[in-house]
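The complex appears here without one of its protein chains, the remainder shown in place.
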Amino acid sequence: MTLRPLGDRVVIKKVEAEETTKSGIVLPGAAKEKPQIAEVIAVGPGGFQNGVEVKMELKVGDKVIFSKYSGNEVKVDGIEYTILKQEDVLAIVE
Amino acid sequence: MTLRPLGDRVVIKKVEAEETTKSGIVLPGAAKEKPQIAEVIAVGPGGFQNGVEVKMELKVGDKVIFSKYSGNEVKVDGIEYTILKQEDVLAIVE
Amino acid sequence: MTLRPLGDRVVIKKVEAEETTKSGIVLPGAAKEKPQIAEVIAVGPGGFQNGVEVKMELKVGDKVIFSKYSGNEVKVDGIEYTILKQEDVLAIVE
Amino acid sequence: MTLRPLGDRVVIKKVEAEETTKSGIVLPGAAKEKPQIAEVIAVGPGGFQNGVEVKMELKVGDKVIFSKYSGNEVKVDGIEYTILKQEDVLAIVE
Amino acid sequence: MTLRPLGDRVVIKKVEAEETTKSGIVLPGAAKEKPQIAEVIAVGPGGFQNGVEVKMELKVGDKVIFSKYSGNEVKVDGIEYTILKQEDVLAIVE
Amino acid sequence: MTLRPLGDRVVIKKVEAEETTKSGIVLPGAAKEKPQIAEVIAVGPGGFQNGVEVKMELKVGDKVIFSKYSGNEVKVDGIEYTILKQEDVLAIVE
Partner (left out) sequence: MTLRPLGDRVVIKKVEAEETTKSGIVLPGAAKEKPQIAEVIAVGPGGFQNGVEVKMELKVGDKVIFSKYSGNEVKVDGIEYTILKQEDVLAIVE
């Protein structure tokens, strides 16, 4: 079962906290804040959104940082994903 | 008695919770949160909305994920539907 | 005495609650919520609204569902009407 | 002393409550709500407002219904008027 | 010392309350509300504001009514002025 | 060390309260409100802001009045400046 995002949305899956620590990436703030690093799992087709053409720049496999207040969380087959618009992705981590 | 959505709206019907569990799809959050998986029942004609042309990409029968804070609920002939704009549909589940 | 709506507005008259029950249409929510099913009584001319042309798709006699938080209520000759913009009408009931 | 409204504004004068009752028009709500029926006293020139051309459709003498939360009240020579934009006029009463 | 307003702003000076009463103009509301009648003292050049051309229709000496919640108050050489955008002027009093 | 504002921003330095009193300019309001008269210290290049071309009309040395709720305060080399958009400058004092 897969998720196919609409428009300029992407589906991302958070990188596990352990993995995050190992790679030396830690996000500041309260201990309960979830990490904001995630991997891109699926990319929408882009196209016209509110009359403005959006070109998708992200691709499956990109590691990204996103605002923790963006997007919608959903669990499919026991795995948690976040669906958000490409413009809410802040940066690619390389 | 049927619902014919106007403009860029679609009518969706939530997939029953039991069915949701069976298919392995569970949505996180408080136990009282309703599932956000639904089936598309009717699709509006699209066309110009606020001066911007909207092309309908959803079709009847699509299984979709939508934000639980989107749309309006209505009960017709004893069945609950949600009417929402296509842009509030997050992803198609396949 | 009649109401002639301006611009992209329509005048609708709620279908009586009894009638609603008879036709099998019930709206969920608190018992005090008024039914959201109404009949279109008058349709504005449409035309340019905020620089955007609006084409009226509703016609007198249509049965519609509308958001209960939309529009303005007014009583004329003892009858209650709601005046709202066409874009706040969610769907046509057939 | 007269009021000449600017842009797409109109000056209206509320129809007296007594007159309102006589004509069979009553507005629902708390007893203290002022009637929303008024007569158009002066019409602005229209023209470009925020880059969008507004054509005035109202004329002096029209009886109109307006949202009670719209416009600004002013008293000139002892008479109360409301100045509001044409788009805040809901319908013409005929 | 003079004020030269920028863009589509005008500088206005409130007409004294006494003068207001004499001319028969009184504004309703709490006794502490300041009169909203003022004289235009200076007019900005207009021109493009947010990409939209604004043509100044007011001229020095016009008596105007403005919304009391509009504009910024400033005292220069002991005299109080209000600086506001032309679109916040409701009507000209003649 | 100098500040070079970006886009349609200007850097201004408040005129000292003493100097303000001497020149006869006093701003009304609570005693703790800071004077809103300032001198322009640096002017950004203007250009396209949100797709709209902004032409800078202010120049270094202009005395201006600005809304006290506009802009960001910053202290450089012990001197306090305010950085704000040109559109938040209300008028030039001459």
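Going in written order, the chains are labelled A, B, C, D, E and F, and every chain counts its residues from 1.
Basically, contacts are C-beta pairs under 8 Å (C-beta built on N, C-alpha and C of every residue); 3 or more make two chains touch, one makes a residue touch a chain.
Bear in mind the structure is a predicted one, so any value in this text is a computation, not a measurement.
Peer 1: Could you tell me which of A:1, A:60 or A:90 touches the chain that is not displayed?
Peer 2: Hidden-chain contact among the options goes to A:90.
Peer 1: For chain F, enumerate the residues touching the unshown chain of the complex.
Peer 2: 1-7, 9, 11, 42, 48-51, 72-78, 80, 83
Peer 1: What residues on chain A make contact with the chain left out of this view?
Peer 2: Per the touch rule, chain A residues meeting the hidden chain are 23-29, 36, 51-53, 55, 57-58, 65, 67, 86-87, 89-94.
Everything below uses one rule, namely that only the chains that are shown with their structure count from here on.
Peer 1: How would the chain B/chain C interface be labelled, same or different, where same requires over half of its residue numbers to be shared?
Peer 2: different
Peer 1: For chain B versus chain E, what separation do you get between their C-alpha means, in angstrom?
Peer 2: 51
Peer 1: Return the distance between the CA-based centres of chain D and chain E, expressed in whole Å.
Peer 2: Spacing between the chain centres: roughly 23 Å.
Peer 1: What whole-Å value do you get for the distance between chain C and chain E if each is reduced to the mean of its CA atoms?
Peer 2: 41
Peer 1: Could you check chain E for residues that touch two or more other chains and list them?
Peer 2: Residue numbers touching two or more other chains: 51.
Peer 1: Assign the assembly's chain-to-chain touch graph to one of these shapes: line, ring, star, complete, other.
Peer 2: Contact pattern: an open line, chains touching in sequence.
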